[in-house]
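Of the protein chains in this complex, all but one are displayed in their positions.
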Amino acid sequence: MNRSRLYDLLRPGASGSSARIFRAMHHAMVAAGVTVMLVDTVEAWRQVYGVLFENVFHLISAFFVAEFAVRLVAAPGAPGAELRPAWRARLAWIVSAGGLLDFLGTLPGLLNLVFETRDAILFGLIWVFKLVRYAPGLLRLRRAIGNARQALLSVLLGFLVVLLAASSLEYLIERGAQPDAFGSIPAALWWGIVTMTNAGYGDTVPHTIPGRMLAGVVMVCGIVTLALSAGILATGFAQEMRRHAFLRTWNIVAEVPFFQTIGASIIAEVARLLRPRDYQAGAVIVRRGEAGDCMYFIASGEVEIDVKPERLRLGAGEFFGEIALLTGAPRIATVVATQPCTLLRLDIVEFRELMGRHPELARVIYDAAHERLGASSDKQLRHHDVALDFGPSL
Amino acid sequence: MNRSRLYDLLRPGASGSSARIFRAMHHAMVAAGVTVMLVDTVEAWRQVYGVLFENVFHLISAFFVAEFAVRLVAAPGAPGAELRPAWRARLAWIVSAGGLLDFLGTLPGLLNLVFETRDAILFGLIWVFKLVRYAPGLLRLRRAIGNARQALLSVLLGFLVVLLAASSLEYLIERGAQPDAFGSIPAALWWGIVTMTNAGYGDTVPHTIPGRMLAGVVMVCGIVTLALSAGILATGFAQEMRRHAFLRTWNIVAEVPFFQTIGASIIAEVARLLRPRDYQAGAVIVRRGEAGDCMYFIASGEVEIDVKPERLRLGAGEFFGEIALLTGAPRIATVVATQPCTLLRLDIVEFRELMGRHPELARVIYDAAHERLGASSDKQLRHHDVALDFGPSL
Amino acid sequence: MNRSRLYDLLRPGASGSSARIFRAMHHAMVAAGVTVMLVDTVEAWRQVYGVLFENVFHLISAFFVAEFAVRLVAAPGAPGAELRPAWRARLAWIVSAGGLLDFLGTLPGLLNLVFETRDAILFGLIWVFKLVRYAPGLLRLRRAIGNARQALLSVLLGFLVVLLAASSLEYLIERGAQPDAFGSIPAALWWGIVTMTNAGYGDTVPHTIPGRMLAGVVMVCGIVTLALSAGILATGFAQEMRRHAFLRTWNIVAEVPFFQTIGASIIAEVARLLRPRDYQAGAVIVRRGEAGDCMYFIASGEVEIDVKPERLRLGAGEFFGEIALLTGAPRIATVVATQPCTLLRLDIVEFRELMGRHPELARVIYDAAHERLGASSDKQLRHHDVALDFGPSL
Partner (left out) sequence: MNRSRLYDLLRPGASGSSARIFRAMHHAMVAAGVTVMLVDTVEAWRQVYGVLFENVFHLISAFFVAEFAVRLVAAPGAPGAELRPAWRARLAWIVSAGGLLDFLGTLPGLLNLVFETRDAILFGLIWVFKLVRYAPGLLRLRRAIGNARQALLSVLLGFLVVLLAASSLEYLIERGAQPDAFGSIPAALWWGIVTMTNAGYGDTVPHTIPGRMLAGVVMVCGIVTLALSAGILATGFAQEMRRHAFLRTWNIVAEVPFFQTIGASIIAEVARLLRPRDYQAGAVIVRRGEAGDCMYFIASGEVEIDVKPERLRLGAGEFFGEIALLTGAPRIATVVATQPCTLLRLDIVEFRELMGRHPELARVIYDAAHERLGASSDKQLRHHDVALDFGPSL
């Protein structure tokens, strides 16, 4: 196996069964490692199962050391890295976020060997961060938070100012009544943060009337802070998700011959209406007799439609499922993917919009359905003809 | 009564008085069943009313067994099921979510009979899930959560990583000071989740200064998690609601002759402006003398307008209520539904938009109002003519 | 004073100094009434100031009885009520929400007189609801909640199902360890609601490990419930606010001659860009030397511009403030309202949009500014000419 294929196998989003097996093992190892770390701190369990825990820990450590070594070997297989000598590609990988994390992941086992200390198991916590690589959504969360940085920092500054001011005031008000809990501003700050985040442990509580009135104001300020943060992140995150989805769909749509004919000027608009879906070979996309509220365009791969007595094969650029969408009747045939497929799904809501904005496209779909059904099924479609009479503009 | 009508009667959204009576009984039985289950666990009450509780429990159980039997009989009456033999339709129903739930709903009673155990009453909890079928909004919530799945999972992963890291750190910091509450990481995790969700029971509280500083950070992380979740769900849910409303309105609008003439290319746009409303026969839609801020298109059914001395009847495809909308005066006639009606309501805000985007439609409405009012009322409309002068574009 | 003027005086949004004085007195009475009710329950204070409290209470009661009587007299003065006999208008008012509340507001005093009981002071709580009439925003909140009713009910049902299921499970898990706190499901429900709303009193806390794991899940469910509610209400409320603002602005814009010439088809769009503002006579709208980031259209009233050496008066349909907007320089004149005015404010952001969408309107504004400044100031505008060169489309 050459480096490039090895690299590809280890990629978070890689398809294929070996890549899946690796990922499953990786995640199981992380889960096992964290579990061992957790249970090993319980004295009672350690005394009984301590040796078992340590052995499992060694096994997991070995796995992560091996993973680090394999990734190091594969590093020059990264796309674009072929221009540089192998050692530079490896160095670049090690100092990257992923490489550093994998390097840190080898430490718990090594520390245990070198210092012969059981406490090394605690470092197993590092392994949980290895999961971050497999959560692409976190990246978009980080960007959303990054975009709203200035606003969030303002909220945080406001939070800190209110926290400090309220704690200082509460210190002045309560220090007489409770010299222990409110004996200094740092002590009052503990009360302040517990109250303002509405965590409300209840271990320090104001006793005087002005102190309680101030506490009420602080609690309401806490709600406002929370509401502001939610508002800020709602905006930023929605935008980030929409951008990401649009970009992915656009790239797929632009490759489909059917849409190429309509010109780049409206691909952007069509891309907003479609949603890409991936299917494994053999997956059933549409089942005969089900209700149908969407149609599909084939971006890549091939599907087989079981219209008895014959079987029809459709490839990239063709579409299916439009008949149930137009007639409202259940699906009349089962559709199965014969190869791994990427389909573009057009839901009925978005089909209605397409009809409104680009009637010429909807007309193409309507004509195809008409032809496929043949003259005998004419009545079915006519019932809904009103929806398909594209008005005086055609 | 044939299967198909029976099936229809049991459908969650069925109209008609027998369907309503069934639903009311069903909900009452669920409420009674859950109440019996609750109160039966209170020792004092059980000793006094135990026999009563058990009898009510038997009654409710019998009702749900009967419901299961009736639904099983009716299963072949489902739309599209007539193509299959009756036993296959029944089997398909039993393995569906609804069928399984109804089957589980028969168990509390059966267990009580078979094992003669009072604890079977506890299984009555299952009945509460029968209500889920009657809450279509839950379906859309589930879809909204499903659409935001990846983002929510990322937030959850982040939540878990922070939770684990913070609990482990707090364990290291506090185990010296509080060997009981922070004696192991699993014990510290209890503190972690209570703090990070801002529940703040206050049963385990850090005592050291670094422990409290970490706790403050954890609380703020909890607020950010909450804010992120709210932001994610706000986006997804709004979208899901809009899609659902649009689809329903589109289907109604497309059937109204008045709108058919305008062509499918703008039905989608008009469908965004209208809101469907259902009325029972005899319902008063508009009352003379009220302020009028909307007009209605009749999608199906018939209404009677009481314009003294005569009574006017309007059917599907016609509209009314536009006069008060245009003149700003109170309603000049009462409108009553003579049959169950579906009306499409156009609020004044949306009428303004329609005027802006499709002046030709607004012109039709204006002309009709003019004609209905006659020459004598010309002055009333003229006062607002500015709003109806559709500018140079006409 | 006739009934109609009296009615108008008592209207929540009435202008004029007598209406203001009445409102101020009303609110002060409500505040005083509630304060008396609060402090009268404190034993120590009642013993000392009891007689004072009672006297104030009598005074306030008398005020609200008087208010009820006056409103009853004024009821026939409501718009549209002149068609009915006076007693019917009064009856209609009493059974309305406002009338009922005012009637209830007379009860505390009457009960105190009739039953000679001091506890009547507690009924003063009713008075606080009288404020609701003066908060028009509450109406829109209620509509927003009403629009999202179905979704909120679904969330509530989900909340109840989770609450019930979790409490029942926790009862089974914890009843052995804590027979007091978790001795019955109703008792466990108390724990459930305290945990699921993340209030977290900490008076009942699970002790077993499975009980704590379940508690963690319940807390997270509570966060999701909160996030869902926030998401649902965010959508609905934003929509309601936009509708309200649009409707109000549209009505004002449609009356301004300047905008009438542009045709109804774009009034809706222009109405989105403008924000109405009310000014008292004598109010300073724009101050010489300030930075200017908006211009104003006069919807009604009159303003005086102090361009030395003379003073210019502008009336309804004219505009001012466009020069600072175009040149970026500070305001060159002070503008004062000589009568109560309603102005439509066009912020710089929206002016940029107007420029983009309706360059012909922006051109009108530009030409006026050019003319007002005269040839000498030509250079100032030219510096920004790029922004005003409306491209090849003109």
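First chain written, first letter: the chains are A, B and C, and each begins at residue 1.
One rule holds in what follows: contacts are C-beta pairs under 8 Å (C-beta built on N, C-alpha and C of every residue); 3 or more make two chains touch, one makes a residue touch a chain.
This is a predicted model, so every value here is computed, not measured.
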item	value
Residue touching the undisplayed chain, where the options are A:14, A:205 or A:283	A:205
Candidate in contact with the missing chain, chosen from A:75, A:226 or A:337	A:226
Candidate in contact with the missing chain, chosen from A:52, A:97, A:114 or A:247	A:247
Identified contact with the non-displayed chain, of A:85, A:186, A:210 or A:282	A:186
Touch list for chain B against the chain that is not drawn	198-202, 227, 230-231, 234
Where the unshown chain meets chain A, residue by residue	80, 83, 150-151, 153-155, 157-158, 160-161, 164-165, 168, 171-172, 183-187, 189, 195, 198-202, 205, 209, 212, 215-216, 219-220, 222-224, 226-228, 230-232, 234-235, 243, 246-247, 250, 254-255, 260, 262-269, 271
For chain C, the residues touching the chain missing from this view	34, 37-39, 41-43, 122, 125, 128-129, 131-132, 135-138, 140-141, 159, 186, 190, 193-194, 197-203, 225-226, 229-238, 241, 289, 330, 347-349, 352-353, 355-357, 359, 362, 386-393
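Here is the rule we use: only the chains that are shown with their structure count from here on.
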item	value
For chain B paired with chain C, centre-to-centre distance based on mean C-alpha positions, whole Å	27
Distance between chain centroids, defined by C-alpha means - chain A, chain C (Å)	39
Contacts with two or more other chains, residues of chain A listed in rising order	198-202, 230-231, 234
